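Here the structure comes first, spelled out in structure tokens, and everything after it is commentary.
Missing here is one protein chain; the remaining ones are kept as they sit in the complex.
Then we have chain A:
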Amino acid sequence: MRLTALLAMAARMKLPPDYRHGIYRPWTAAAKANNPPGRRRKKVFVEPISKEDWKVFRGDTVEILIGKDAGKQGMVNQVIRARNWVFVQGLNTHYHYIGKTANYPGTYIANEAPLLLRQIALVDPTDRKPTEVEWRYTEEGERVRVSLRTGRIIPAPVHQRRDGIIPEQWKDGPKDTSVDDALDRTYQPSLKLFEEEILELQGIVETRRAKKSYWY
């Protein structure tokens, strides 16, 4: 296959409009096994929430209102916006054995079940109780989530990179350009073309000229 087509395919997965998003992400093998192309399932109705209205992010502290673990607070592990799902770490779990072989009974594992946004409420940092939250703008113009009961700003969770790198603690390797070198502005604006500058710097003298050609 052409390299560009392959890269384009790898970059963004084209999903059918009636694709049912499950617990597994669409590019994983499990999702591909559950949703082979051509499978049509009964439609799952999802409350439409726009991208700007979304309030819950990975790393937020959240309290569960309805369900088995109602009243407990936890950190959001994963968010699946297509189904309005939120996974809270260690809560709303079901247990099962995995890795069962002939001799080994398997490891008893807890799996979090997804919670809808209606079953979740963000926690106010002042009194650590669930509140309704709204998006508002600060004096500086920053968009923040504000708790409606107390008026306290709920800070955005610290964004951790998936590869685990903390930029502040990064140590430059031998192939890394340092911050000063990268931000150094060494460009001298000139009317010369890049090619003309290179000719001058390398000392190449080109006296031949291309033959005049015409196109219509």
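Please note the rule applied: a residue touches a chain if its C-beta (ideal position, glycine included) is under 8 Å from a C-beta of that chain, and two chains touch if they have at least 3 such contacts; residues count from 1.
Operating definition for what follows: contacts and distances are computed from a predicted model.
Q: One chain of this complex is not shown here; going by its UniProt record, which of these names is it: "Septin", "Phenylalanine--tRNA ligase beta subunit", "Mitochondrial ribosomal protein L41" or "Ubiquitin-like-conjugating enzyme ATG10"?
A: Matching the unshown chain against "Septin", "Phenylalanine--tRNA ligase beta subunit", "Mitochondrial ribosomal protein L41" or "Ubiquitin-like-conjugating enzyme ATG10" yields "Mitochondrial ribosomal protein L41".
Q: Where the complex has a chain not shown, which of A:18, A:142 or A:196 is the residue touching it?
A: Going through A:18, A:142 or A:196 one by one, A:196 is the residue touching the chain not shown.
Q: If the hidden chain were put back, which residues of chain A would touch it?
A: 1-2, 14, 36-38, 165, 167-168, 170, 172-179, 181-184, 189-191, 193-196, 198-199, 201-202, 204, 206, 209-210, 215
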